[in-house]
Every structure is written in C-alpha cells, then in structure tokens.
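A single protein chain has been omitted from the complex, and every remaining protein chain is retained in its original position.
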Amino acid sequence: MEYKPTILAFLCNWCSYTGADLAGTSRLKYVPNVRVIRVMCSGRVETTFVLKAFREGADAVLICGCHPGDCHYHEGNYKCLRRYLLLQKYIQQMGIHPDRLRLEWVSASEGNIFARLIDEMTETVAKLGPCEVRKTMETIM
Amino acid sequence: MSGEKFCGIYLYHIGNGNSDGVNTRELRTYAESLPGVGFVWDSREYPVMDAARLLTDIRKNNIQKVILAGNSPGFAKSFFTKVMLSAGNKAKDVSLVSFSEFNVLGREDISRAKALILCAVKDVPFEMVAVPEEVPVHPDTLVIGGGIAGIQAALELADAGNKVFLLEKSGTIGGHMAMFDKTFPTLDCAACILTPKMVEVGQHVNIELITCSELKSVSGQAGNFRVKILKKARYVSLSTCIGCGTCSTKCPVKVPSEFDAGTTMRKAIFIPFPQAVPNKYLIDPVNCTYIRDQKCGVCAKVCPVEGCINYEENDEEIEIQVGNIIVATGFRLFDARRDDRFGYGKFPSVLTSLEFERLVNAGGPTGGEIRQPVVDKKGNRVFTLDGKEPQRLALIHCIGSRDVNFNRYCSRVCCMYSLKLAHLVREKLPEAEVYEYFIDMRAFGKGYEEFYRRIQHEGVHIIRGRTAKVEEKNGRLLLRTEDILNDDLIEQEVDMVILAAGLEAREDARELGKMLGIATGEEGWFLEANSNTDPVNTYSGGISIAGVCQGPKDIPDTVAQASAAAARVIQSIITGKTRASLSEVSLESIEVNIRQYQ
Amino acid sequence: MKERIDPRFYVGLEEFGIKTAEWNECFHCGNCTAICPLTEKGVLFPRKEIRLMQMGLKKELHACTEPWLCYYCGDCSKTCPRDANPAELMMSLRRYLTSVYDWTGLARKIYTSKIWEYMLIFMLAAIVLVLYLKFTFYPAAEGQWIGADGGVLINKIAPWHRIHIGDWLMAGFLAFLLISNIFNMWYKVILSDKSVKIPFPAYITQFFSLVWNFFTQQKFNKCDDSKIYWYLHLFLMLSYVSLFTIIVFFLKWFQTDIIHPFWHPQRLIGYIATTGLFSGIFYFIFNRFNKSRQNSKYSHITDWTFLVLLFLTTATGISLHIFRISGMPVATYYTYVIHLMCLVPMLTIEVPFSKWSHLAYRPFAVYFANLKKSAIILPKRDS
Partner (left out) sequence: MEDKRIGVYICWCGTNIALMVDVEKVTREMAKIPDVVISRDYKYMCSDPGQDLIIKDIKENNLTRIVVASCSPRMHELTFRKALKKAGLNPYYFEMANIREQDSWVHTDRHEATKKAEALILAAINRVRYHEALDSRKVEIDPATLIIGGGITGITAALEIAGSGEKVYLIEQSDKLGGLAAGLDLTFPYLYSAVQMLRTLVRKVNTDPDIKIFLNSQVEEIKGYIGNFEAQISSAEGKETKLKFGNIIVATGLKTFDPSGMENYGYGKFPDVITSTEFEKMLQDGLIQKKNGTEPENIAIIHCVGSRNKNYHEYCSRICCSTALKFANQVRSQLPKANIFELYADMRAFGKGCEEFYASTSRKNIKFLMFDQENELPRVMESEKSDRCDMLIELNEKLSGKAVLVPADLIILMVGLEARQDVKHVAHATGLSICGNQFYIEKHPKLDPVATTTYGVFIAGACQAPKDIPESVSQAKAAAARILSTIARGSVEVEATTSCVNEEICCGCQTCIRICPYSAISFLEDKKVSFVNEILCKGCGTCGSGCPTGAIKCKHFTDVQIFSEIEGLLNMSYSMEEIKEA
C-alpha cells in the first residue's frame, strides 16, 4: 500500500472554508488525507500552530485565506503572508522541506481550485516521503 | 409650468386584453370637458396611424402636448414622438397614461381612468395625489400559505416582534420546496436549508401555526380584517401526539402520498414527511375507513397516548382579527396529462419533474436510487428497487409552458431545474446517458449560466429542439425531435422521460382573489399594485402578495418578495397606521389633492 | 459565398395565402418537423421552409421540394406552440412555387388577382364558342338534326375527328406548358442547387418512384389518419385521368351516335369515372364549407375556382349524356358546347398554371427529392 501523507489545513472561515464547503456541495472529489481546522481569519494562524502540527506528525501544513484585498477583516491575510515567509525560513533551518508548508488564496467561489490544490499538494508531499519531525522528537525526548 | 400646456389626447379603444371593458365614449366626453384639452382622438376613428392627419390636427389645434391613454399605449409612443417633433414640439411632450399600469381593468375602474387622464393633463404624478386615507392598524398579521414564501414572510414579521397567524391548507408547512431534492445552482439539498426555517417557525413564540385550514371569509377593511378560518379536523391531538408512528404502521389503508407526488403510498393516518412541522400525525378523513364507515379503528387502539386520536373531532370555524394579510399561496404543477403527446399517465416511465425530484431524493420511494417504475397486478405504477436502472433518460422542457394550446407564459424555473435533474442523474448513474430537449435555455440568475456550462461539460446531451411526441417501441420510449442546430431528425429510444412541467396558478386562486378583493390576471396570477415599482402590494389596502402566486419565480426571488411584502406590514405596525384601498380613492378627492399640489 | 438576407422577400406574397404575421411568430422549437409523419432523416420540413421565408433566402426556397411532399394533415398547425400555422404556409408555398415554375408568369397573375383569373376563364370560353360555331355545329348545311332512327347525331354536329383536332391542339399546348414548367422546376430544384451533382444513372433508377407515386400517392396515404380522404382523392384523380385519356385519345370510341347497352364498357367506364369525380368534388366542397378538417380551414380563391369548374364540367357532361340517351338532340347540342366551354378553361387554367398542376408536381417533387438523396448517398458508397 503506497504512502499517503497527512496534510493539516488551516482555512479562514469566510473564503477558504466556504470554498471547501462549495467543493462539497458541488460534489467535486479530492484525496481524503487532508484535515481541516477552521479559523475566523488566516491572520489567526500562529507560528506555533504550524510547528505544533509538524510536531504532532503532519507531513505538510496548508494555510488558506482570502485573495489579497478580499480579506473579510481587511488585511488579516497580509499578516498571515508575512508570518508565512518567516516560517518558511524557520522550518528550513529545522530541516523541514519548504514544500511541506504552503500558503494559498482560495475564495468562496473556488471550490474546484481547492479540490485541485489538495490533490496536487498531496502528490508533491508524497514524493518527499513522511515527515520525520515527530519521530525525531520522540527519540530525543 | 408645463401643466398649462394645451393637450391633445389619443384614446385607445382596444387595449391588449382586459381593459376593453372601459367605456371609451364616456372617457372621451370627460376628457373633452377638461380645461386645457384641445383635441381628443378616438382610436376607433383612427384605425390606421396616419401621421399626416395627426400632424394637421396637432397644428390646427396648436397642441403642445399629447397624452396617449389606453391599456398600454407605450407601443405607439415613439410614433407620436416623431409626429410631435415634426410639429415643432419636444419628445417629452408625449406622456403616457397606461391603464393597466394602474389596475384599470374594467367598467368599475372608470373613475380611476378619468383621474389618470386628469393627472396627465395637469402634469401631476398620479401616485402623489391618489393617496388613500390612513386608518389605524391592528398589530397582528395573517399569512396565507406555508410555503417558503409564507415561512419567510412569517419569520420576518415575527422576528420584528409581531404576532403572525400562518395559515396552511395541508398538514405541514414547507410547500413545494420541501419536496425538492436539491436546489439549483448551488446544489445544496432543499431540506437541509429549509427545515431549519420550518423548525424556527414551529418554535417561534410570535407565530401561531394553523395547519389543515382554509380561509372561509374576510370582512372589514385595511388595518382591521375579521377573518373566518375553517379548521379541518386532524383527529389526532396536536398537543398530546408524540409522533411515535405506531398508529401509522398499523393502519391498513394505503393511498398515494401527496408529499412524494404519488411515488410512494402513505397510510390514512400519517405524517406528511419526517421533518414535517408540526411533527404530528393526522388522519385523512376521505380515506380513513373508520371515519368513512365506522370500520377498523385500529390506530386508536394501538395509540399509546390516552385519547390522542379522536374520531369524533369536528371541523371548527375560528375567527381572528388581523391588520394586514400576506398572500403566499404559491402554485400547482401543470397537469402533464393535458398534453397527451408525451404519454404521461399512459407510459409508466414518463414522470413529471416533481415525481422525479422525489425519486432521486434519499427520502423517496427507492431511497434515492433511480429506478424505472414497475406496474403491479392492479395496473398501478409502483416505484421500487425491483425496477430496472434506466440506461437512457430524456428531459423535455416547456411542458405546458410557452405554448398557445396551454399556457403562453414562461414558467421561469423549468430550464434550471431540468439542468439540475440532469446533473443528479449523471451523479447517481454515471453510466447513464441523459438527453435534454429545450427551446431556449433560460439560465438567467446568479450563477445559473455557469451552472449551465458545467452541466454541458458533464456530458449531458443538451439538444435544441422540443420533442413533439413520445411513443412506446419494443418496451422503450421513443422520442421524436428535430435537432435544430444540426438540422437533423432524432428518433431517440430512452428508458425514462422526465417532463419539465410548468407552473400554474392554483385552481382556487380566482376565488381567493375575489374573497380578498385582489385582481387576478388572465392566467390566474395575482395582480400587483404596480408591475415595476410595487410588485408585492395590491390595490386592496392591507393586503400584500408574495412568491409564485404573483407569477412564476425561483426560490431567491420568492424569498426576496416575501421579505419585501413584510416590509409594508412592519412599516404599518411601527407607525400604527396603514393606507386604505387604492381602489376606493374617489375622483373628487384626487381633484382636491391636485389643486393643493399645484 | 455568403448569402444576403432579404427582409422584404415576403412582400406581395400575401395573395398566395402566405400570412406574414403567422409564420413570423415561429420561434423554432422544431415541433412541426418532429410531429410530421412524413419527415425523415434528410427530409425535414416545414420548419426549414418557415426559416427560409423568415430569412428571405429565395434561391433555397425555390429549390425546395418539401412543399410538394406535404399532404396537409395539419398536425403541425394543431400542435404548434406559437400559432405559426406551418401547414397553411406549406399550402401557400405550393401555390407560390407553381407560379415560380411557370415561366409565362400567368400562374402568378391567376393566383394573385381574381380579375385575371375570371377574365381568362371567360375569354377561353368565348374562344371555344367561336371555334365551335366556326368549325362544327352546322345543322343548316346538312339539314340533319336528327338521325333516321330519331336518335341524336352527335358526330354530325361535332364530328369526333374535328373535336379530336381541337383536343390534340389543346393537349399539345397544355402538355408543352406543363412539361416546360416541370423542366423549369427541375432547373430550380436540381441544376441551380450547386451542392449536389446528380449522377445520370440515378435518373433512370429513380424513375419508378415517379410513376409509383403518381398512381398510388402512397405518401399521402401515410400522412392522414382518415383513409376516406385518401381514397376519395385517389378515386377522383384516377377518374379524372382516365376520362382525360379517353377523350383525348379514344374519342371515336367514346363519342358514338349509337347508344350502347348499359353494361357496355364505354358507358360503364363513363359512369364509374363520373361517380369518382362527383363524390370527390362533393366531399371536398363539403369540407371547405364546414372547415371541419385542418386542411380545409383556409380556402384560397383558386381552390374554389378549381372545384367549381370541375363541378360544372362534370355536371354538364352528365346532363349531356342524359339528353343524348333520352334523345333530345337540341338540348344535347347546346349542352355539348356549354360542356366544352367549361372543360377547356378548366383544363387550360388549372393544368399548367394552377391547382391541377400539383398532379404533376407532386410526383416529380418526390422524384427529384429521391434524386438528390441518391446523389448524396452515391459518393458515400465510393469512399
């Protein structure tokens, strides 16, 4: 049985989560290995959340927010973007491949885009193989 | 001020349709009597529009302004503007008096017709001077019809903190929308979005639900109606029934279920559908053998609640007092039997759209499996899982709509729901071929065109050309259609045909209209106060209309109208006053107002 | 080459019975084509014709054989969702096309103006009278009004050979007109349609269909639910044709002075044919009066003229026969001339220029249609 990565996704309530719901209501199909956490705004996603996710054994973390300029809270998604760029550097220092963390803009009407995104990300992450963070943590502790 | 301009009036004798009744001779003499009117043309003396002759008349009587009065004189406007311009006047010196715009329907409205002409001559907007007197308003409201329109209107009012009586003919609220499987174009299931609202209505402290009831009579006037309601006996106590369903399981009588559009059988003691509100059982006296002829009586025996079922219960008549009435009685589906070419009622596998909605619905006869109906020994059509899975299905648009032999109007929703049904078939039977035969694809709403595209790409065969007849050929159904865009004749064999039947006014609409004093159009839809600026109110004060009973509509438009109808009511409750019937405004009062206005 | 739409094409066609307001209302649902029992793949009407009318594509319209393939059951008009009345348009188009095929232009005149029609009829009648008086009808000369046995000497008054000359002249004249019109039709339908190239053999192979359809009118039979209509029409047509041939080619045998016994073929054929004509005529007149059938709802003036002339001819023919067998010479002789005065105009007006011509155009239309079909099929065989 081939390896299925686990992706943890933080979706903002107004655009991305609605988009993901739309994928559902329009019965679009995508791979089942994504786990969604709903936050009011991508701006709420803290660095610690992402790190926690890797620590708990996520093979990849996806953050989705409204398109630039469409944020329900004006600029939460920009805040998120900054934090994301910082995180990218940081996880690389930790030896986590940058492809394992992604930030994407998904609007409420983009159910199909969300579905495609998940499929495509799963593929890339599957190529990278399982994320070792959890194991190493367990061994050193 | 241009009111002083010297007027010529062109009176149309024959308006298209219903204002023939207006006596043009009388109007003519009235118009001629008005000061500032120089000339009155009577269309009967001008059978053909003769520009030259009109021009000479205009010049001779140096007319500076022409008023076109008729049912819908707009059809001649640009002709007159040209004439006026060549007579050296301006285009805006042609003004219209459209009788139908102001509900001038016949003799009885002649004084309004006069008033309209007077206003035009004086160049005063009719709405500004034809104001009914204000009357105090009773804070309670009656909403007739428990469909989505009625539900929305009721909630709107109740949330504003007012008492609402919601009158429903059947045993539950929900109307047609509750019967649908999914809703276009978002495809979320109708029940999922409707039932919460139904529950809300059921629980709302301000809403008094009156099911199984009919309007008996309405007296009084705007602001204070006395309404008599005939409450049919349920024979099951609303207060004590726990909805356990034992009675129904034991009941021996089986009749076609209204909610499932006849695709399933229900008992004589039944609950319309699982999420019904109120979620209580009731007996249908027509089919219950005990009530008909004192036989059986099982349900009462098995009912766990003492005295919950009471065969002796009688219809009762209640009277309520309300200040406003909102009519939201909806529609009935076109009876596909009337167009016998499609073999509905003759071939079991020819379904109406509503039947199919139930068939694909998880709560339907086959639990959402699409199967051809089978015919049992008695010759009845039965929907079961034993039926064959259809390999080919066809949807035929415009059944009973856009057709002079039945209804001329477009039913507005059929195109979209047909696309939706096509999608549902593809989703449940990916192997099945779906053919859709249409005339014009009317995907006009928000996200509709996108949905249309999507269905096209899903591999549904969407063919321009309305099927002419359905015949039976070696066990399958044979459709004969011209494929217009490919200039070809298609004789398609299919296993199941779905007829996109149109919407029709309810059989009792006219009667109800009379009772409430609201006019109905030729097709039986209720007439709004003004087709542009006031689509939800009527000429009889205190009474509004909402939803399909005013004309075919999809769900969002219906909901919008329902809320809109509530607006006037809330307004009247806030101010404590409402306006009496526009139809009762006298010519004299208008004349007075005009004098003050200028 | 793109064709240009001619929005004013309809102008002046109202007189043929083409009601602009009606066919303009068509919104192309395709119901008419699909409901029609005669349409099949490759043979699609009447929507096509409506469209050509709406767009004023003259050439295509003139190349249409479909109007002749329609036998007016009226289903399309009955079920049309828009009151476009396709069946009536097809009927009117038959009139129009007749005038199109006719190179003399008389047909158009006859269809579009009553004056012309009646003028022609009376003129022809007059000519017949003059000719009759000039070349036959001379009892004074011989002084023989009555035969030795007191019988009617029809061949003395109107000798069959002389009448024959008249017959042949007229027949030849009409035949010439009709055939030239059919050639014109062939030109419009086949030659000017550049899209198809008819291989010569097809002309021969398909010829049978022409004859077959002429005598059986099978298509017509397929079309209508009430058989009686088809039978009567066929009966009428056959009687008509047989009488026509007898008079034109076997007048010697048909017009005799001696009166044969009842069962003699000469008389029997005469009687049967007359019955055929009369029953047909009465049936159609009846229909047109009480507009019971869809196809008798709207009557163009020429429809009436045809029936009336046919009726008069038959009626005078019968009375002529009665006078003759009951030995009333004078009456016979006068009726004879009246008979001719009805017969000649009837044939001259109707055969090449008016309704009668459908007798020829319909089978030819089928013929041409088949030709085109075979032309389309043939190349497929090669590939």
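Order of writing sets the chain letters: A, B and C. Residues in each chain are counted from 1.
Everything that follows uses one rule, which is that a residue touches a chain if its C-beta (ideal position, glycine included) is under 8 Å from a C-beta of that chain, and two chains touch if they have at least 3 such contacts.
Keep in mind that this is a model prediction, so the values were computed, not measured.
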item: Contact list for the unshown chain, restricted to visible chains; value: A, B, C
item: Among B:E493, B:D534 or B:E584, the residue in touch with the chain that has been omitted; value: B:D534
item: Among B:G88, B:P136 or B:G161, residue touching the chain not depicted; value: B:G161
item: Footprint left on chain A by the chain that the document does not show; value: 6, 8, 13-15, 17-18, 20-21, 23-25, 27-33, 35-41, 43-49, 52-53, 56-58, 66, 69-70, 72-76, 79, 83, 107-110, 115
item: Interface residues of chain C (partner: the chain not displayed); value: 2-5, 7-8, 10, 20-21, 24-28, 48, 51-52, 54-55, 57, 60, 82
item: Absent-chain interface as seen on chain B, which is shown; value: 16, 49, 72, 74-79, 81-82, 84-85, 90-92, 94-96, 98, 100-101, 125-128, 148, 152, 156-157, 159-162, 183, 186, 188-189, 191-197, 199, 202, 243, 274-275, 277, 279, 361-363, 367-368, 401-402, 404, 408-410, 412, 440-450, 453, 484-487, 525, 531-536, 550-552, 555-557, 559-568, 570-571, 573-575
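We take it that only the chains that are shown with their structure count from here on.
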item: Reaching chain C from chain A through chains that touch each other, fewest steps; value: 2
item: Pair of chains whose C-beta contact count is the highest in the structure; value: B-C
item: Centrality ranking, top chain (CA atoms only); value: B
item: Centroid spacing, where centroids are CA-atom means, of chain A and chain C in whole angstrom; value: 83
item: Distance from the mean Cα position of chain B to that of chain A, given in whole angstrom; value: 48
item: Chain B-chain C separation of Cα centroids, rounded to whole Å; value: 54
item: In chain C, residues with contacts to at least two other chains; value: none
item: Contacts with 2+ other chains: residues of chain A; value: none
item: In the complex, chain A residues that touch chain B; value: 22, 25-27
item: Residue ranges of chain B in contact with chain A within the complex; value: 186-188, 427
item: Chain B-facing residues of chain C, complex; value: 27-35, 39-41, 44, 47-48, 79-83
